[in-house]
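Note that this complex is displayed minus one protein chain, with the remaining chains in position.
Going in written order, the chains are labelled A, B and C, and every chain counts its residues from 1.
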């Protein structure tokens, strides 16, 4: 029989405009986190570059075969690049990239799968987290800080590793309380603010006065808890000080560890449009501002000892004087 | 006795027809109410299902649902509600993947070992609920819900690199390591469409076995009898406790097999991205198929179709959730129409019994007596 | 009837197993439990076990489960099995948030209840009027509720300021109350970490600190349910429909009506649980927010033997262990190991006393294992911390011989005029 992929083949020819597609991770658009950041990159490309964007969402409990089918149909429809949001796309992209050698595939958060037409978009989350650790150790009065991880997966362990190292390097006597919200494949820990709130409350009760949550949307619960208690919260992924939903707690958001997923998506699309498609590992670290620490909170900027320490650490990392661990 | 019964035919056909019409109408109404084109999504799905790769996806998914639903169904046939198929399936897939990646055996043996480990793991996990029920009276509904959650933790711990898991270089995923090619179950290559998992045929064969065991063996008779009336079965010589335990073990074993099509046919490893929720969907599939192997096949196919054929909806601008609404509506429509048809059928049957009895009895006591 | 000649109108043949717990006994058990707990806390140094924050967190986590459980109880007491609680809860979260962000949290609560009740009504139509297998109907409602709400979000929240297709805009919070002097005093007391006194202070403090008004309403619904079902004519009729609907029918009770009421109320309660999640626990609606709490509620109800008190106990157990694990689980749950080990010792002794040697030996064996685990490690792997609520429940169930007594006609079909 005919394959669904064939249906797109006709459309490849009818326009010369660049068409880009992203295939979302579980959660899809609207998760106010990872997927939404990727969408923002696509949106920006649509607006700035006149690219025509396409999106596809996964369904619950699907297997690699479904991902292969999704990517194939996106590629067949003439989309280039096709970006898989999240490491779970790795096996599927490994297969599909062979079938479409002329299409560039973006793969976020994974370098295990490589090919000339794959751009592995990865981030040094541990570096940004290290800086957060430095800031936390400096800002803490009690000497106890908290880390809340959404789901206990290697990716989030990277955040934990960097943060802990940053704290300990700054103040060896400081205590880091660590708490994960759920275990995979239960991804509630990325989406349930009530879990984040309870965990933060527990850490506050134990004396923590700066809490860093790498827990997606669940992190807003810990920000709420920390703010209500009059303590510091550190945001993640985007600059949460400027997030509309958190406006009432913004004064207590010390800073945020940013991870520029949207930029990475935009860059891949732009590179394809410019005819110089990205390939291989594209690493976003402190040096390239792919990860970093936000400074929109005036209160943070005023704490000069903190910002000085952070700046120094940043420089040391970029210069290679400090190597940040990627696993705790 | 074997003559074709017109009533039976009509009754047999009426259920599905009534159900299909009702669910179609209701779905269209939902779409209309939200201001969407009512026909286009359905057309899109049908068109999508015409493509060979989607068809392969549907067939493969059917096999997975079929196995898991058989696991649920065997419990239901005995009045046991094994909500724990999901956990048994996940744990079995994980453990068997571990073992499969750890050993090196010649082809068939390798596969056999993996399958046996999967069955054993699923059975043991379900057996815990069985033992708790037979020895401590713990409701299997509660214990299997708990075991599902415990599975998550257990798997998460086992798969840590410091325990048994592997984190491939450069990946953020955790896996159990790759199973060597000798442990891959050969599939049927459909060219462009991809591969039909070989294990799908094992699933179908198990459906036949399920039917045979249930309907043609003493054991199956005992099991069904226990499901229909525990007290009558006990009086007939069935050891109810043993039966409960056995049924749980079989159910768990089958649940363990549900992970095999993907593990042996596609992923060759258990990773964080291994499909979840199969066990829960299977409950619906089994109930919709009335716990009958053929019925389950159809309902598994239906669910697989709705799952996979809908993959192009969001690209075309229709919310994917339509399929879930359709699934819900179909289940309700099917069971309600079957019930209505059943009522009609029972009435017919009793009418016949009554008529024959009346005819038989009338001769006996027709003479009038007065006092 | 001249009773003399007839088989003696039997005098009090109460079976041993059903001996009722009297109040002094209950208090004694509670006191003993408290002492044990306090002991564990002091020995392990896990002061969070009975801290104000822990208890208040537990309460908040227990409420949605308890509401689902209460919903299940209403339905099953009237003879209708309700697996659809999860779906009705989902409806509660969605409708609660939808109305809540537009017209205020209390409107949200009411609409959330109505949303759940709508699911209940559907369940009632399918199971009572059409007499379809209750589990099938419940499962279908779960699917339908999830699909329906996710579908609707595309047309509502997605278009709203601050919302998306997966989540609603923020809902104004419901007032929290904290009893000013008392709360602080109890908190201080608790932080002294004295044996027993601090524990009691912590528990009491947790119950009066940051208490949402909706929590109070929800908590009151539990005794209210008991009162309605066991102390009113309405409740008697409702329960009779779950025990022997034909008998009820023969006395002029409109069984259909009571089943309908019960199932709709059941849906409403589950809806309330959902609304609580959206409005109080989180402040927004999110897709998949219920996370299986409907099933846990069902489990809590069975755990509690279809009684409100037992159900509340089950829900509290869940809330408590859930809160423990979320608030620094590794240490807290480690302390729990000691508690379990001690409880197992008690269980073993009890079984020994009852001459059940096998069970006693098994309990003792497990007890030793837990002691070893406790003393040989400093914390429990976070993976297992996560499982603490579930393992605890299984252990409790396995240790206490179950004498479950579900309503006799629960889940059975009933049609008017066809009883024998």
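Basically, contacts are C-beta pairs under 8 Å (C-beta built on N, C-alpha and C of every residue); 3 or more make two chains touch, one makes a residue touch a chain.
One rule holds in what follows: contacts and distances are computed from a predicted model.
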| item | value |
| --- | --- |
| Protein that the absent chain corresponds to, by UniProt name, given "Multisubunit potassium/proton antiporter, PhaD subunit", "Inner-membrane translocator", "Dihydroorotate dehydrogenase" or "ABC transporter ATP-binding protein" | "ABC transporter ATP-binding protein" |
| Shown chains that the omitted chain touches within the full complex | B, C |
| Per the touch definition above, residue among C:240, C:266 or C:290 touching the missing chain | C:240 |
| Selected from B:133, B:268, B:292 or B:308 as touching the chain missing from the view | B:133 |
| Hidden partner interface residues of chain B, rising order | 1, 78-81, 133-134, 137, 139-141, 215-222, 224-232, 234-241, 244, 347, 349-358, 360-361, 364-365, 367-371 |
| Contact footprint on chain C, counting only the chain that is left out | 1-3, 5-18, 231-233, 236-237, 239-240, 243-244, 246-254, 401-408, 410-412, 417, 420 |
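Here is the rule we use: only the chains that are shown with their structure count from here on.
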| item | value |
| --- | --- |
| Minimum number of chain-to-chain touching steps separating chain B from chain C | 1 |
| Chain pair showing more contacts of the two, A-B and A-C | A-B |
| Residues of chain A engaged with two or more neighbouring chains | 152, 183, 186 |
| Sites on chain C at which at least two other chains make contact | 383, 386 |
| Complex interface listing, chain C residues touching chain A | 48, 51-54, 57, 60-61, 158, 162, 164-167, 170, 277, 281-284, 286-289, 291, 323, 326-329, 382-383, 386 |
| Residues on chain A engaged by chain C in the complex (per definition of touch) | 27-32, 36, 152, 177, 179-183, 186, 188, 191-195, 197-199, 201-206, 217, 221, 224, 244-245 |
| Partner chain B, residues of chain A touching it in the complex | 1-7, 54-57, 59-66, 68-70, 72-73, 87-88, 90-91, 109-113, 120, 122, 152-155, 183-186 |
